[in-house]
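Every protein chain except one is present and positioned as in the full complex.
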Amino acid sequence: MTKPKLRIGLIGTGFMGKAHVFGFTSAPRVFELPYDLVLHTVADITPEAAARAAQTLGFAHSTADWRSIIADPEIDLVSITAPNALHKEMSLAAIAAGKHVYCEKPLAPLANDALEMTLAAEARGVKTQVGFNYLCNPMLSLARDMIAAGELGEIRGYRGIHCEDYMADPAGPYTFRHDPAGGGALADIGSHALATAEFLCGPITRVMGDCITMITDRPDGRGGRKAVTVDDVGRAFVRFENGATGSIEGNWIATGRKMQHDFEVYGTKGALAFSQEHFNVLNYFSTADAKGRQGFRRIEAGPDHAPYGLFCVAAGHQIGFNDLKAIEVAGYINAIAGKASEPFNFRKGLRIQTLVETIQRSSAAGQWLDIK
Amino acid sequence: MTKPKLRIGLIGTGFMGKAHVFGFTSAPRVFELPYDLVLHTVADITPEAAARAAQTLGFAHSTADWRSIIADPEIDLVSITAPNALHKEMSLAAIAAGKHVYCEKPLAPLANDALEMTLAAEARGVKTQVGFNYLCNPMLSLARDMIAAGELGEIRGYRGIHCEDYMADPAGPYTFRHDPAGGGALADIGSHALATAEFLCGPITRVMGDCITMITDRPDGRGGRKAVTVDDVGRAFVRFENGATGSIEGNWIATGRKMQHDFEVYGTKGALAFSQEHFNVLNYFSTADAKGRQGFRRIEAGPDHAPYGLFCVAAGHQIGFNDLKAIEVAGYINAIAGKASEPFNFRKGLRIQTLVETIQRSSAAGQWLDIK
Amino acid sequence: MTKPKLRIGLIGTGFMGKAHVFGFTSAPRVFELPYDLVLHTVADITPEAAARAAQTLGFAHSTADWRSIIADPEIDLVSITAPNALHKEMSLAAIAAGKHVYCEKPLAPLANDALEMTLAAEARGVKTQVGFNYLCNPMLSLARDMIAAGELGEIRGYRGIHCEDYMADPAGPYTFRHDPAGGGALADIGSHALATAEFLCGPITRVMGDCITMITDRPDGRGGRKAVTVDDVGRAFVRFENGATGSIEGNWIATGRKMQHDFEVYGTKGALAFSQEHFNVLNYFSTADAKGRQGFRRIEAGPDHAPYGLFCVAAGHQIGFNDLKAIEVAGYINAIAGKASEPFNFRKGLRIQTLVETIQRSSAAGQWLDIK
Partner (left out) sequence: MTKPKLRIGLIGTGFMGKAHVFGFTSAPRVFELPYDLVLHTVADITPEAAARAAQTLGFAHSTADWRSIIADPEIDLVSITAPNALHKEMSLAAIAAGKHVYCEKPLAPLANDALEMTLAAEARGVKTQVGFNYLCNPMLSLARDMIAAGELGEIRGYRGIHCEDYMADPAGPYTFRHDPAGGGALADIGSHALATAEFLCGPITRVMGDCITMITDRPDGRGGRKAVTVDDVGRAFVRFENGATGSIEGNWIATGRKMQHDFEVYGTKGALAFSQEHFNVLNYFSTADAKGRQGFRRIEAGPDHAPYGLFCVAAGHQIGFNDLKAIEVAGYINAIAGKASEPFNFRKGLRIQTLVETIQRSSAAGQWLDIK
């Protein structure tokens, strides 16, 4: 009658580390999970920081050496929220130790690294998850299901963007996000637009990229400037396997935009429009509505849109960003138990990086490229 | 260095029970709290249900007798999410036992009962909290602070509503919410509109009510119909102590509305407009903006609006309904530690019921009444 | 084959005078009218101003004596856009001369005057029109038709407002709009909210008013201050003959609001929401939509919503404020030809003033009053 335990080790205690813990503690109270989740050990840079994190976040143990988490036979699942540059090494070590790995995006700086990680996980048979939590939104599931069920007819057109303004200020310093290996707006947030596009409409087969560096140097933190070569804006024309065409934009210098992860999808029978700024809403147009009564319907998330109802008993209350993480965790834990497929595993993370890199190469070449 | 423990007993395991637990588990991971919160005992109707709830929700103990929670000297705080009719008896028992009491709204069916509970808590010196979590929204704090700081100038007009449609269907059965003692749309959700109005603009001094029963009987669950006498719509004209005038509406038969907890407040220098359907947004008009450039500004919740930043590091991500409960819990726990005043204690809960009842009496009398 | 002529005399050349001319010149190019409209004579204060107006506006003749328009046997229709205080005298004179009268709102300062004018027009058999052009919006016709056809089911609730901010500044001078005879926000713009309410839902039978003067004196233009006694905000609870209840607000000190002529109407099967700030849109909720697909639909005005198609061949282009005047003129001209009933004749203008005055008396008395 008692559930088996799933013991968790967490590496990294920043914003995303906390978000993972939020997911681990919230998911079991919202969902019926097949395991008891145990916050076993947390790793941070110093023993003091790790001990403090253990107390705040509720872990039983702490360590300043992330490898001790890998080595601990008690631990079943490793959450990796350390800096991007370490994702590969940590993931491969955890996989080699037979642990399930939950790694924040981006999986690795380059698609080749992500491929190596993916193959390792698949060979070892562990379950993996990459943090793409916007996809866990019940309204995105609704959109995907409506498309799959043919409610929009044949899909013809798509417009997906993810624009923010956190790099709009040229006085903002050079960071790891500007690293030529894996950095730039397209990789950082355009990746979300790509993930949503394929989540909804299926595989992209061909792209034409346009990646631009607008702010060509930034303060290096030592009084000088450092050249930036990654894109501030990354656009793409895309073709989908289903015959639709579309466009994608990732833009981190879009002054005033905080979370413009938006899409519009047009089919022969209907259309959908969505903005992450109101992510509990999906707008739906149906050509089946009566003449003179047609218009985009503002559907508000509610119990009809699972798993919203597990969070709130009535429509209109709204779930928040952190709740999306709980949904992600629940999906992943069910996958570990073999009750569902992995929501967004390493192979899918690899896929996104392949798309990003192909768009970047297309932009550099000035020509269309197939996605391989 | 270790924090003192605060041991929690929960009575009731429905939607609000879960919301309390969510708050208790989420708040410590988001806020620096002065106590370690311990989920000690949960009470449900049967031992089996209680045991199941303990496992799901993470309580160490369970009981089918809520009085054993009261009697347990280890327990410091009692959360009451049982049916409204029991709030008074449970609260008075917990207060008598010297426990802090966190009671869901409405505090009690009638203001007289709420008064008795308030006086008991004040006499015993325990800290109390009534669940009015819409008020915990950072954007409402922003609105209140802007008003208090004079950013809107002198306040002149207010319009506050809370409309939903969960009672719109006449085939919906008679429930405890239709009980003449404490039921009706004004008490159930108009109370939120009243709480927000006073939260923002200060005391209401005078009201003229208009409470209407539109659906005069409902299925009694035994094949017959039962007369309904409580209001489906409760409106009021109001006067504020600060000189402003306004109107309030609570309406549970507003077809299509899921969470129309909206307000508009007009001052001599600016105005605010808000809808709970987009509760991470506050719209702000300033007469100080340049000519030809004036307009309502759509301010999105972000780290500038505490405590939003503890949940999400960037604007636009949005907090959800359950996060409001975590904010409520954090405020209450700080109040228990003497570090802050109680966010919404029994006296404030009493105040809302006084407003509701005065509006109802005013409606019945067809004349303006002072709030006493 | 040639159409008969309808010769028009215009008194007053301000904003509304121009709007009338706009209507007279635009309507025949948009609609098939039964008459050729001839701009015969325009009257202004001085011969020079009148001559200038004739040239600009396209009238054949001009005069500084409005009575000469009344006396001219060639003139069939008199448009009165002179100051409100003159509406009665001018209208009665024109009616006595057997002319059709198109008078701007308000018909007269007081309902008694409006009654006298109405009875005179009815006795003489001339066709009358009062300018209530918001009602000429195709989306309001759509709303009315949907309600009448039962698309919303039984109507239960209504909320109508008309809020602007043109009197928000206390430094704004005392004007004719502050005259105790017929002035105030309720009369000036709340009247529009009342007209729309009855246009959509039928007769109001009972009201409870709340009329407030917030700015109690204003500059008198001679260096002093003059007391203001009319309302800056006029609210009412209302009862409709069809069983619905509702509220109304007229408010001319609503900082930031330019044209908040909004309504929401709730029925057993659906709801409508409208804002004049986007008057080419009507939002419609239907309970007949599929579960999980329900939401307010944003219907954009188009050729399906007559007479929009006469102005624009496709939806989304939008008609403007002045186009509403053309629609009003077309309706009135057809009524003069006996092809339709008067869109909004003096009796309807009288009705609005009766509502306004009853609400004002109810407010003063602090009690509900029947509309007689």
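For clarity, chains are labelled A, B and C in written order, and residue numbers in each chain start from 1.
Convention: a contact is a pair of C-beta atoms (placed from the backbone, for glycine too) under 8 Å apart; a residue touches a chain by one contact, two chains touch by 3 or more.
Bear in mind that the values here come from a model prediction, so they are computed numbers and not experimental data.
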Of C:H278, C:R293 or C:R361, the one touching the omitted chain in the full complex: C:H278
Sole contact to the chain not displayed, among C:A60, C:V313 or C:A364: C:V313
Residue among C:T216, C:T229 or C:N322 touching the omitted chain: C:N322
Residue in contact with the excluded chain [from B:I8, B:L39, B:M90 or B:L142]: B:L142
Hidden partner interface residues of chain B, rising order: 142, 283-284, 286, 289, 291-300, 302, 304-305
Chain A residues touching the omitted chain (full complex): 152, 156-157, 159, 161, 168, 170, 208, 210, 212, 214, 232-233, 235, 237, 245, 247, 249, 251, 253-257, 264, 266-271, 285, 287, 294-296, 366-368
Where the unshown chain meets chain C, residue by residue: 15, 18, 21-22, 25-26, 28-29, 32, 56-58, 164, 166, 257-260, 276-279, 300, 302, 311-323
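Convention: only the chains that are shown with their structure count from here on.
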Common touching chains of chain C and chain B: A
Chain nearest the overall C-alpha centroid of the shown protein atoms: B
Rounded Å distance between chain A and chain B, as computed from the means of their C-alpha atoms: 34
CA centroid of chain A to CA centroid of chain C, Å: 54
For chain B, residues contacting two or more additional chains: 257
